[in-house]
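This report concerns only the one structure given below.
Other chains of the complex are left out, but the ones given are in their true place.
Chain IDs A and B follow the sequence of writing; residue 1 opens each chain.
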Amino acid sequence: MQKSQIHSTIDWDKPGKQHGHLYIPYSYNLAGWANLMVPVTMLKNGAGPTALVLAGNHGDEYPGQVAILRLARELTPDNIRGRVILIPCLTIPASKAMTRLSPLDGKNFNRVFPGNASGTVSEMLAHFLTTVLFPLADIVIDIHTGGRSMDFVPCATMHLVDDLAQRRKMIEGTEAWNSDIAFMYADVAGTGLLPVEAERQGKIVITTEMGGGEIVTPAVHRLTQNGLRNVLVHFGVLRGDKAPRPKPVRWVQALDREDYRFAPESGIYENLIECGSGVATGQTVGLIHFLERPDREPVAVTANAAGIVIATRGPSLVTQGDCVACIAHDVPAEVLG
Amino acid sequence: MQKSQIHSTIDWDKPGKQHGHLYIPYSYNLAGWANLMVPVTMLKNGAGPTALVLAGNHGDEYPGQVAILRLARELTPDNIRGRVILIPCLTIPASKAMTRLSPLDGKNFNRVFPGNASGTVSEMLAHFLTTVLFPLADIVIDIHTGGRSMDFVPCATMHLVDDLAQRRKMIEGTEAWNSDIAFMYADVAGTGLLPVEAERQGKIVITTEMGGGEIVTPAVHRLTQNGLRNVLVHFGVLRGDKAPRPKPVRWVQALDREDYRFAPESGIYENLIECGSGVATGQTVGLIHFLERPDREPVAVTANAAGIVIATRGPSLVTQGDCVACIAHDVPAEVLG
């Protein structure tokens, strides 16, 4: 495979704590020889597994960025057994611009894997993860939220991987996040996801949807920060006692394309179902209103099947085709093993 | 005063129900002789007061727009005693663009009163309200939320007007919204507000902050829609029985400049206090983190005084000087009369 052009100031084998950067070369109109500098903090102390902890895959998802910035500042090598690599923000230009996609290349970072050593900035970084960082790791944690566009019941999430041993470890790790709900999802919208590449390499991959919308409540910050620490304790990378679950987990999944409800027309969306509530088959989950024509009947969006509304539209304004609701269903016991 | 250039297709004296528009003349590059058409629905039935019901003062505040669109479609003249004038959206170009300010003239509609008959589109419409619609009205209701930029404890709100009779009616109307909290606010950020002009004309003015952020929960939609109907019933414009308060109102106020806490530096804001919770003097309400420098200590924002956090910052990204928290205090009994 082609060699990465990215330069790292971190020595991956050195014990102790390092703050450093990945330097991704690029040009823009105000700097011909520039580097996008991606902060990395690494702590290493003795033998043990390696956890790679990531956030800011999408720029407008901040709870994970804050959680990792806190860990990067607060942890000392004494807290660690093995190695933890912390990257608070993968798509820095998007985080600075409050956008999902990178303003540098217009890419959705979670659709460019396995990446390209001579591609755009996003593709170069994906390639670096694929060829350098994933091979170093045993556990890969990628912290998402619904971002600006979707609200989510705060939950840890995972793919249904085929390898049963890998699946078992991922289920246990997901449950260690201590969210009330755990969500098993399918990729209904494209390919090239970060977790798919990490799973392909056999890693234990833990992801999340820590709420959504631009507002982050203190409760969501706490769940993100505590959950992350607990998962690291669970896997033995962070020393300390594992926090017990406050209540038993409920596993749900949305694997059918029809579980994702899309706006049939552009307008102002009125959400009728609280995120996390149940719906019956055919129930109206929302209405689209038309500002230019107050006399026009609103258009209804209905549930395809009974279940729990795991996610709803963020902004009230919708464009035809935007996802306005995701309806999840209990995971059959046999899947969980 | 100068005559308005705005043309209305509504006959303000005609009984029954009319859907019509205000035509505000303007030019843009794709239409030389264009009108911004502002939808108005009017219902009139016999003697009684006139209520002017407004939303979309700021484009990115949708609960009131939805509530009025529903009323405009659902009400019939039989439901009315007197007259109700419904304008679901005052700043349509901003609502279509999901912005607070009008993209047509860059104006904050709530800072341009009393308006200007030959000014920009926002100024022309403010002038029309000042000279045509406010004089028709007894009650003026202007439904706000925190918009994209702020989260609010959902509450009905009012100014502390000097005229005691006017104040008493406004307090009663505000309480009729049935929000748990009612908020008395001062204008710490500029002049030219819509309610100030309506109050100057002696109207009973009821305003709200129906939550905030881009996500609108069904609970907030319900509070907006039910509260609005209840206020109209309270004033006798809408027929029906007044809904009793679910619990006694708590009146709070934020009249001191220091009650409004601003970001001391640009960065990623982590909100530490749940909207609606109490804080102690000097307590840290939030932290500002720095993505370029994970090693740098975050900067704390603290409470100036004990109270209840009535509003918090919406997006995690803050620019120096953005309001990140508003701390309110119980209103002295003598103010409420």
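Basically, a residue touches a chain if its C-beta (ideal position, glycine included) is under 8 Å from a C-beta of that chain, and two chains touch if they have at least 3 such contacts.
What you see is a predicted model; the values in this text were computed from it and never measured.
**Q** Every chain here is the same sequence and 2 are shown, so how many copies does the full assembly contain in this file?
**A** Copies in the complete complex: 6.
To be clear about the criterion, only the chains that are shown with their structure count from here on.
**Q** Using mean C-alpha positions as chain centres, tell me how far subunit A is from subunit B in Å, no decimals.
**A** 35
**Q** For the complex, which residues does subunit B have touching subunit A?
**A** 19, 37, 39, 41, 62, 65-66, 69-70, 72-73, 86, 88-89, 92, 95-96, 98, 148, 151, 212-219, 221, 268, 270-275, 289-295, 297-298, 312, 314-317
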